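All protein chains but one are shown at their positions in the complex.
Moving on, here comes chain A:
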Amino acid sequence: MSGASETAALDSPAPRRTFWSAALMPWLLMSPALLIAIAFFGLPILFMGRMSFNAHIDQRFYVPDFTWDNYAAMLTDPTFRNAIWTTARLALISSIATVIIGYAFAMLVWLKPKRWRLAFVALALCPLLISEISIIFGWWMFFPKNGLLSYALVSSGLITDKISLMYTEFAAFVGLTYVTLPFCFFILLSIFDGIDKKVLEASADLGAAPLRTFHEVLLPLTKGGIAAAFAQSFIWAVGTYATPSALGPDTLWTIGYLIQEQMLGKHNWPRAAAFSIVLTVGVAIVMMIIRMLSSKRTALNG
């Protein structure tokens, strides 16, 4: 092809079409998911944001208005400030515990022969097959003075008097961890499944002890999964209100509890929406921080 014809080819509409096609193609491919995300997540959040600026002046759920009162009230409300701290603390501790337990469990399933895998996966699926309310009832049978735990400890001679762990922060923490564990486990298992087990052998051949292999090979390779699993657990733990409310002490007021109190008890939709917006923004900030931290590349993950 001559130089002139090449220039002509470059100027022709075909390459321009190719350029536009290339630019539009990702958006076209994404559009179904994008539409779903906008319809089911974007619009409700926009609606919730708008609701948070309405007024609540009488027995009606809300009166159309544009006021910052609901946000201003949060600054002066000690219950809300305490609830932020309580929610964040509980979610953080339970998410860390969930990631540690989920990581160990996923690694065990990954390392075990394939014939064990189905049984372990089925075990991890169990909490997802039962409603949160049923799980709460289960803990109500487990933690009280006349519950299974107390009975087992007394029967085994470890303690002499019955004990109750019901309505303690520990019970709330265990309940939250149990609810979020399966999500964490499956995320981490998918990450482990993407790792070639030969890297463990290679590390051992080069003389690394198991702990060093874990620290310098496995941990860097699963760092992204750990961040994703932590994020998933944290979102669940922050938003769940039934479990900490039913298992924890009377004074364990989480933001979720305050939202349902405003929404159902007081019928104050604008205040409930304002609480929800603050919670959503808070979770988004935590997610961005996790993403920033986990995107730092290492020598191993490139």
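Just so it is clear, a contact is a pair of C-beta atoms (placed from the backbone, for glycine too) under 8 Å apart; a residue touches a chain by one contact, two chains touch by 3 or more; residues count from 1.
One rule holds for everything that comes next: contacts and distances are computed from a predicted model.
**Student:** For the chain that's not shown, choose its UniProt protein name out of "Peptidoglycan glycosyltransferase MrdB", "Branched-chain amino acid transport system permease protein", "ATP synthase epsilon chain" or "Spermidine/putrescine ABC transporter substrate-binding protein".
**Tutor:** Matching the unshown chain against "Peptidoglycan glycosyltransferase MrdB", "Branched-chain amino acid transport system permease protein", "ATP synthase epsilon chain" or "Spermidine/putrescine ABC transporter substrate-binding protein" yields "Spermidine/putrescine ABC transporter substrate-binding protein".
**Student:** Taking the full complex into account, find the residue in A:215, A:266 or A:291 that is in contact with the omitted chain.
**Tutor:** Checking the options A:215, A:266 or A:291, the one contacting the hidden chain is A:266.
**Student:** Just to verify: which one of A:91, A:109, A:246 or A:259 makes contact with the chain not shown?
**Tutor:** In the complete complex, the chain left out is touched by residue A:246.
**Student:** Which listed residue (A:102, A:127 or A:147) would be found touching the missing chain in the intact complex?
**Tutor:** Here the residue in touch with the unshown chain is A:147.
**Student:** State which residues belonging to chain A touch the missing partner chain.
**Tutor:** Residues 58-61, 77-79, 137, 140, 144-147, 164, 166-167, 245-246, 249-251, 253, 261, 263-267 of chain A touch the chain that is not shown.
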